[in-house]
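Note that this complex is displayed minus one protein chain, with the remaining chains in position.
Letters A and B name the chains as they come in the text, with residue numbers starting at 1 for each one.
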Amino acid sequence: MIDFGFGLARSSAVELDKVDLSLYKELERLEPGIRKCIACGSCSATCTAGPWSGMSVRKLILNLQRGKDVSGMLSACMLCGKCSIVCPRGINTRQLILSLCRIYDNK
Amino acid sequence: MRERFVTGFDPFVLPFLAGMIFVLCYCAFGIVRILAQLPREDRRRFLLSLITPATALKNIRDIFADCLLHVKLWRRNPLLGFMHSSIAFGWFMLIVLGHIEVMVYCPDRIRLFYYPIFFNYFVAAGESTIGGAVLFFLMDFFLLLILVGIGLAIVKRIRSRIFGLRRTTRPSLTDRIGLYSLWAIFPLRLLAESFTAHISGGSFLTIPANWIFRQFLGNDLNMLPTWWAYSIALGVFLFVLPFSRYMHIPAEMMLIPMRNAGLRIRHPRKGFARLEVLSCPECGVCIDACPMSVKKANIKDCTVYLNRQLRRGNERRIEEISDKCLLCGKCEAVCQVGVEGPLLRMEQRASRRYGLSPDFSGIDLSKLQAPAASSQKVLYFSGCMTRLTPAISKSVCSVLSKAGVDYRWIDQDEGLCCGRPLQTAGRYEQARQLMRKNEELILSYGADTLILSCPICYKVFKDEYKLPGVRVVNYMEYFAELIAAGRLQIEKSDICYVYHDPCELGRGCGVYEGPRKLLGKAAGIAEAPANRAESICCGGSLGSLSLDFAQREEITLKSLQNLYDSRADAIATACPLCLNTFARYSDRPVRDMAEILDAAAR
Partner (left out) sequence: MDNKKILIIGGGPAGLEAARQLLRLGWEPVIVEKTEQIGGHLSRWYKLFPDMMPASELLEQLTAGLEGAKVYLKTRVAYMNRLKDGYSIMLSNGTGIQCRAVLIASGFSLFDASKKEEYGYGVYDRVITNADLEAWFAGASDSRIPEHPRRIAFVHCVGSRDLKAGNSQCSKVCCMTAIKQAIEMKERFPDSGIWCFYMDLRLFGKKYEDFYINAQKDYGVHFVRGRVSEVSEAIDGSLVVKAEDTLAGTPVKLNADLLVLMAGMLCNADTATLARMVRSEVDSDGFLRSRDNIYRINESRRPGVFYAGACTGTKTIPETMAEARAAALDIHNYLCGND
């Protein structure tokens, strides 16, 4: 075979039916409220840690649902609770973050 | 007086004797264990305090007042106070008087420690003396006192509402055994002493009883069985004591000196914390006090049940209870023995292991740093939560401007969290990192005063921050000074407000009267039935980790109802979280103190 120096790049698409959701499932069990997210972005806009670190609960939840790593974002939360207050769906975001920090222990 | 038996022994004393020896060994072992669990420095401090005359005296006084007379309980609920002190103090006096009798009449038997308890069985009355009659009278008097107490206790079990308790604890199995044996001890003692009274003598209670019994029971055959029953009841009580709530009796006697020595909780389960847990008498006062108990499902999450689960080591429940609590501190405020419910829970939270932990030590403050040599000597830190209630920060700034204060609002654009939420979640190390960052930032301005409008921030700034040369002050205190200095004129409106004490400001920092004085200058003031240290949490507290939005609603409604009962036109508070929570459900206006003062200031 002649090597042309390029090949097929691996698709960056997340295959929704194959992605590993074990972390999300575990979190869903601990904080079922996570299912209610409508990704409105209130949490991210109000986040105290956001300007320092790019922390965003909305992204966190979405990334978990797509099987992506979220540890970098988690480690910026100051637990100030503003996201819990502004969430229009009443998700207990602080409990969600604390639970997630603990699950990482088992991984 | 003469002894009836040369041996000074009868087998019926054995159940008591065995129970007593067991309890003494158990407690001795427990004391050694708790002492061993204390950090070395604490242990030294405690032992030293025992031989310091001032603290030793205070210990005796406190033990007498709290464990025997139940002074605190008297103040809270006189009927309950009477019930407890009649049993505790009465029993104590019976033991003391028993010893006096033995020392007076047969001093060589004092070594047998069952002798003072069963004195009436072992001696027979001789010629009567004044001293003997007084002793016998006192014995009967205290026995009667205890019997009244026991009677009240039985009534309380059946109808707790008579005692003003809406809900009380459900006793566990060992608690029940202890309870029933305790109820049995004193009636049995009365029976035993009455059956023996024609031999041993007695007083106004036992002699007539003896006379009545002799009318239809012509012999002494009942005597020994009742003494056996009395001894068995004592024995059973002593055996279950370490495994029931009655452990609080010895534990509290140990807790008081340790607290007087200045010891604090250093470990979530061991040492001082263990002693606090054991000192809980499970009286259930915290159940009615707990704002969560408005929902029946939450009753099992009150401090009394935390203590029970900590004794049992039920990890799943300990975690649930610890996470649910609002940390409002009311259970601690009403607790008779001073169990620090919120702190115990924070310690459980802190003892957890996390796979991921934030690290704030690397935060670059240059983004926020003041332009060099800023002239303002007064700083205002509004905190995270106040961004969601801009009415507060706007009013604070407006009042400061009206008074001509040259201030700087340091977190107007961006800021760091004060660290209190992390602290209450048990993430002490991360909280400390944030505090160090905030300290660095605040000191860099070179100011001398820091005004805070959020009591959550205020609590942690006051208790934990090290800001040499900077005075940390709540805005209300600062405004009061401005008024006193004549820099601010306040015009009184005719609206009547009821002031809600925010948990962190009231029970957290002990600020109760200042805000009321200030409010009284700006408007009319009414009091809610539960106020000051008894104020009911708004339900929005960040202290709770697991309570979700829907579960908090009933708590808020209960808190609001208490405020409505004052019949005020509007509600005043001094916390962004209370404001946010109340405004959602309240049927009348809710204002922060800053808004009220801004409206009144000229």
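Methods note: contacts are C-beta pairs under 8 Å (C-beta built on N, C-alpha and C of every residue); 3 or more make two chains touch, one makes a residue touch a chain.
Since we're looking at a predicted model, the values are computed, not measured.
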{"item": "Sole contact to the chain not displayed, among B:Arg76, B:Lys394 or B:Arg432", "value": "B:Lys394"}
{"item": "Listed residues A:Pro32, A:Pro51 or A:Gly72, member touching the removed chain", "value": "A:Pro51"}
{"item": "Chain A residues touching the omitted chain (full complex)", "value": "38-47, 50-51, 56, 58-59, 85-90"}
{"item": "Residues from chain B at the interface with the omitted partner, ascending", "value": "387-391, 394, 412, 549, 579-580, 583-585"}
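Definition applied: only the chains that are shown with their structure count from here on.
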{"item": "Distance between chain centroids, defined by C-alpha means - chain A, chain B (Å)", "value": "41"}
{"item": "Chain A to chain B touching residues, read off their complex", "value": "33, 46, 48-49, 51-52, 71, 74-82, 84-86, 90, 92, 94-95, 98, 100-107"}
{"item": "Touch list for chain B against partner chain A, complex", "value": "323, 352-360, 363, 367, 384-385, 387-388, 414-417, 419, 421-422, 425, 427, 434, 540, 542, 545-550, 580"}
